[in-house]
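What follows is a single structure, written as structure tokens, with notes after it.
Every protein chain of the complex appears in place save one, which is left out.
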Amino acid sequence: MNTKGLGRPIIREIVKIVEETELTKTFYFNGEGLFAKPGQFYMLWLPEIDEKPISACITNIEEGFIGLSIKKVGRFTEEIQQRKIGDKVGIRGPFGKGFNHEKGRKAIFIAGGIGIAPIRSIFDLLKKEQEELVLIYGAQTDSDLVFKEYFTQFTNNVTYCTDDGSFGYHGFPTDILRNFLEKEIKKGGELNYSIYGCGSELFLKAVLDLIASIDQSLLTHTQLSLADRYMRCGVGLCGSCIIDDTGLSVCKDGPVFTGEILAKTTDFGIYGRNPDGSKSKIQPHY
Amino acid sequence: MNTKGLGRPIIREIVKIVEETELTKTFYFNGEGLFAKPGQFYMLWLPEIDEKPISACITNIEEGFIGLSIKKVGRFTEEIQQRKIGDKVGIRGPFGKGFNHEKGRKAIFIAGGIGIAPIRSIFDLLKKEQEELVLIYGAQTDSDLVFKEYFTQFTNNVTYCTDDGSFGYHGFPTDILRNFLEKEIKKGGELNYSIYGCGSELFLKAVLDLIASIDQSLLTHTQLSLADRYMRCGVGLCGSCIIDDTGLSVCKDGPVFTGEILAKTTDFGIYGRNPDGSKSKIQPHY
Amino acid sequence: MTDLQTQIGDISIRSPLILAAGVLGTSFSSIKRVYNNGFGAMVSKSIGIKPNAGYVNPTIFLLPETRSAMNAVGLANPGVEDFFEKMKPNLEEKLPIIYSIYGNEEEQIRAIIEKLNQLNPLAYELNVSCPHGGKFGLSVLHDDELFRSLVTTAKKYATCPVWVKLSPNAVNITDYAEIAISSGADAIVAINTLKAMVIDIETMTPVLANKAGGLSGKAIKPIGVRAVYDLYSRFPKTPIIGVGGIETAEDVIEYLLAGASAVEIGTAFAYTDDQEKLGTQINSELESYLKDKGLKLEELIGKAHKE
Partner (left out) sequence: MTDLQTQIGDISIRSPLILAAGVLGTSFSSIKRVYNNGFGAMVSKSIGIKPNAGYVNPTIFLLPETRSAMNAVGLANPGVEDFFEKMKPNLEEKLPIIYSIYGNEEEQIRAIIEKLNQLNPLAYELNVSCPHGGKFGLSVLHDDELFRSLVTTAKKYATCPVWVKLSPNAVNITDYAEIAISSGADAIVAINTLKAMVIDIETMTPVLANKAGGLSGKAIKPIGVRAVYDLYSRFPKTPIIGVGGIETAEDVIEYLLAGASAVEIGTAFAYTDDQEKLGTQINSELESYLKDKGLKLEELIGKAHKE
């Protein structure tokens, strides 16, 4: 197998920082040797602090940079947000299998919170090739929504949602998705859509349940990127990120799985795995 | 650097054995992954016996085989001569830098005894490209001369010599070389020759001295392959085959050296190195 | 089909390939997936008496230039109670699972074993050789008294064979085997990872959060083969399970020739594109080799030892 990218952290200076919202910043790096396929992820190392999984978000091969969008939720993500231009971090990867671009199908993107990061990577690929791009993107509040101007440039089929009604639709992205799919069904004909989703696992579970209730056959065309999983190795070795009952690893077999596979797991959206390997109920968060 | 061929012994069955003379046999092997440039050599391993340097002799890439011609002189070479078709040996290499084909110059080959083995490899390359091939090949006695019919096929400028007069010229190959070069000089014009030689080191020393006495400028066009050296690693690591005063290793920097370089060494043709690293006077043998 | 069955003392497994401890062995579902991939048996992650979150990250990374890995997970595990619940499905499925256990007091070993005995283990693997396990790791091995007492305790309570996993961080690994075997060990597993460190030269910091860790993978294969060879020379009657750097059928054969009755595979799972085929692929190459040589698997064991 090709072992490129599997190795130790590559050290890169932060070359640009964009403050997207109060809680989210995008960090840019020289991308040489690090370019990812949409849906892959990196292990980001802050020396003497910690190392955590972060999705490939912005991949600009022509101009030679990558951008990682990170939301402050705890110790590691707080630490990185204090870093300045010129500071050094370590990056391992890219890891995982990423999204499978289903050619010939129309695309729906559905993201919750910082789940927008990997969605942007697949959105960016498809915007070059496809006309119809439907984006449904929700967060707790307006100031959590990132890349708003960006998306609007490339599609006029965006719906923003906030839990508190501070921007866009007041309610959940799943409401919008349900309405959209039901409308399409009423129009008649096949639901020729691929659905690409990312967000908290409870959110993704809601998306999966919704799709299953509307049209089981859409499950194979639903690809969800899991992001609530504790990880160590990133390469399918340690078992920290296994989802029962399939025995699949999120880092190597995922982080993107089809709805069909996720529907078979007993853990998805229910149990996460702690660093010691024990399981605990997944808690709500964006 | 390209590390192909540097590794552990590759095990091959003997697929053919040709008894060239009473003392010399040629052993054929599947050559895949082992093809050498003329003048390179292998380390040939007889498990539980020993491992010794043996020159690339016959290299047939089209038909996929190699042939190694080996003269019985001691324990190892006796052992291999007892091997049968189907027996397995280990082969490391090819090692060393080999002959540099000097295009645009006429070729003289000079070989003593089993020194013919690497000479055949460079002869075979040049016979495809050059018209004038002069071969001077001596041995103690007729039955030591190998490949006689073979060479005669490709050039009519061969002189065989034997110490005992049992075949060809009764005397040393150096006599023939001297005559040849002196005749050329008398004809006038530049001595536009490359000289490729192999044999015992005393023999090669005689060749070198002769050439130096005739025309110093020929030394850079004289390439002699050393074959009287004890070797261990074959890769320039252990120092077993260093020739003083240059510090060059026969295995990695050689085994082929120009006359110009050899003229600078203090050891060539005089001192060999024992397995313990000490030096001893080189003894006469073919 | 050639038979790949191998015997480790009283135990018989369908293939000499065993999943190594600490790799994909915390959840029943991943252990089962490895079994479905042709392995003869699977060793669980090393389990202690209490839950242990291990070290913060980085805890594992690869060194592709030598097809190796560095890790200092620090014996992270959910503790025997939680783990027991997780493995209960095996009471029905009956997969050949070896439980790796660790502890530094007789009482811990007793408690862990009495609990896990209920799962009908194929064997226990006593891990006294983790180079980043702190007081539960190598320091146990290096305290002869303690080491002896833990093996004895394990044997006393275990309802199945007890294997002891040794470290190459030793003057002579066979001296530890001597202690293990004379204390009743049924088999020796060798080798665990070697003490090692990688420092990042840009940030001038050891990469592993724990600084030091263990080296595994292809880099250590010749060290593992040597350990097995030496163990077999000294204890030809004790089954040996070879571990360290095995990726291919050739590697497995090398260990068998050195004297192993079976082998464990860890790091290779990171270097294969298709984890589902690792076992079946090696099995079929082993079969070809045996067929080609006209030998039975058991005839390979120790065959590199001449006269």
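By letter and in written order, the chains are A, B and C; residue numbering begins at 1 in each of them.
Here is the rule we use: a residue touches a chain if its C-beta (ideal position, glycine included) is under 8 Å from a C-beta of that chain, and two chains touch if they have at least 3 such contacts.
These numbers were taken from a predicted model, which means no experiment stands behind them.
Within the full complex, the chain left out of the display is in contact with B, C. When the whole complex is considered, the residue among C:Arg14, C:Lys115, C:Arg148 or C:Arg226 that touches the unshown chain is C:Arg226.
In the full complex, subunit B contacts the hidden chain through residues 1, 3-4, 6-9, 11, 43, 45, 47-48, 50-52, 88, 90, 92, 232-233, 235-240, 242-249, 252-253, 273-278.
Interface with the hidden chain, as seen from subunit C, comprises residues 63, 65-68, 70, 138, 142, 168-172, 194-199, 201, 204-206, 211-212, 215, 218-220, 222-223, 225-227, 229-230, 250, 253-254, 257-258, 289, 300, 303-304, 306.
Basically, only the chains that are shown with their structure count from here on.
In summary, no chain was found to touch both subunit B and subunit C.
With respect to subunit B, maximal separation of chain centres occurs for A (centres as means of Cα atoms). Chain centres here are Cα averages; for subunit B and subunit C they lie 51 Å apart. Averaged Cα coordinates give subunit A a centre that lies 65 Å from the centre of subunit B. Looking at subunit C, one finds that none of its residues touch two or more other chains.
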